[in-house]
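Here we show just some of the chains, and they stay where they sit in the whole.
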Amino acid sequence: MSLKRLTPGPRMSQAVCIGNVAFLAGQVPDDLAADITEQTRQVLGKLDKVVEELGATKADIASVQVWLSDMADFQGMNAVWDEWVSRDAPPARATGGVALARPGMRVEMIAVVALPDES
Amino acid sequence: MSLKRLTPGPRMSQAVCIGNVAFLAGQVPDDLAADITEQTRQVLGKLDKVVEELGATKADIASVQVWLSDMADFQGMNAVWDEWVSRDAPPARATGGVALARPGMRVEMIAVVALPDES
């Protein structure tokens, strides 16, 4: 089977689809000097963009793992999440404190998304 | 595509299904003063309940990520897990030490479950 890939690079793809299920790479913020509010906005913005490139919508996000480098940022992340999330179609979610790849990186999100049509 | 959701709330759903694959929210204990034995029982009890609400059984659990706030609890968690798990149909599993959302929370589990019929 040839899997559909979004933005394959030399190390990883931004998303890989098995049938109508897309597994996304960890989405990370660009500005590592920003606070949790801004970093969460950047990560959710990137997630929205990948979802759109997959031809899906926010309501198609099935699950998200949220990794925070410091669980003291839990409420700050949630405040942005709660504004962003679809009230009609919220994903399953789990949040844990995990060391992240670069200094200053405060949040990373890993999502599974449903595609509109199986291919 | 409209995804099936179990117990959607303002922040997340307890489970979201893509076809016959259900992605569950992180299951957490209620009693944060309890030891790892009791907290593991509570988490597995909640997992059993969500699985039942999905119309599935313990043998339909495909994978579980186990997050422990202190890896010193690994053996304590395993003792309860080993009593609970289906010997005929054990899930894939990975266990890691992750900071959890609330003080006193010692264990969280994230599962993927097969549904009886695709819908």
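Labels A and B are assigned to the chains in the order they are written; within every chain, residues are numbered from 1.
Basically, contacts are C-beta pairs under 8 Å (C-beta built on N, C-alpha and C of every residue); 3 or more make two chains touch, one makes a residue touch a chain.
None of these values were measured; they are calculated from a predicted model.
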| item | value |
| --- | --- |
| Homomeric complex, total chain copies (2 given) | 3 |
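Just so it is clear, only the chains that are shown with their structure count from here on.
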| item | value |
| --- | --- |
| Centre-to-centre distance between chain B and chain A (centres being mean Cα positions), rounded to whole Å | 21 |
| Contact set on chain A toward chain B in their complex | 19-21, 59-60, 62-63, 65, 68, 71, 74, 78, 81-82, 85, 87-98, 112, 114-116 |
| Contact footprint of chain A on chain B as seen in their complex | 1-3, 5, 8-19, 21, 23-26, 67, 98-101, 108, 110 |
